[in-house]
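Apart from one protein chain that is not included, each protein chain of the complex appears where it belongs.
Up next is chain A:
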């Protein structure tokens, strides 16, 4: 099948998409956007989090066909050219990035949180990020990063 989708503001098209393919596979393998990650491909880790029509979703749980005519924004679409989004900047500065495999998903989830709640409390941050696994950091510096980004926005 053919899928037409807007990704990071650009109209994109993919042909020969299989029925069973996920939005994650479409982004990563057909549209050259591997920023969204594939840590579990079953909705458990949040590493594939992208915005679809401004709502964060696990791209691995969305069928590629469901993205038809939708507006998708991935981690690759957050920075403004060379200028990082404040959330991205805070992740680097706070040391919230080790292997970084969780980072794209966490950055999108934190970006969404701060859009909704500009000054979240710690329990609010924890709740918002509870669906994003990180195996390296123990989360402390991820919390630091979100607090830092909130203080700058």
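By our rule, a contact is a pair of C-beta atoms (placed from the backbone, for glycine too) under 8 Å apart; a residue touches a chain by one contact, two chains touch by 3 or more; residues count from 1.
Just so we're on the same page, contacts and distances are computed from a predicted model.
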{"item": "Choices \"Xanthine dehydrogenase family protein subunit M\", \"LutB/LldF family L-lactate oxidation iron-sulfur protein\", \"Molybdopterin-dependent oxidoreductase\" or \"Peptide ABC transporter permease\" - which one is the UniProt name of the chain not shown", "value": "\"Molybdopterin-dependent oxidoreductase\""}
{"item": "Among A:5, A:26 or A:45, residue touching the chain not depicted", "value": "A:45"}
{"item": "Positions on chain A contacted by the hidden chain, ascending", "value": "18, 20, 28-29, 32-42, 44-45, 47, 74-76, 78-79, 84, 88-89, 91-93, 95, 97-104, 107, 123, 125-127, 129-143"}
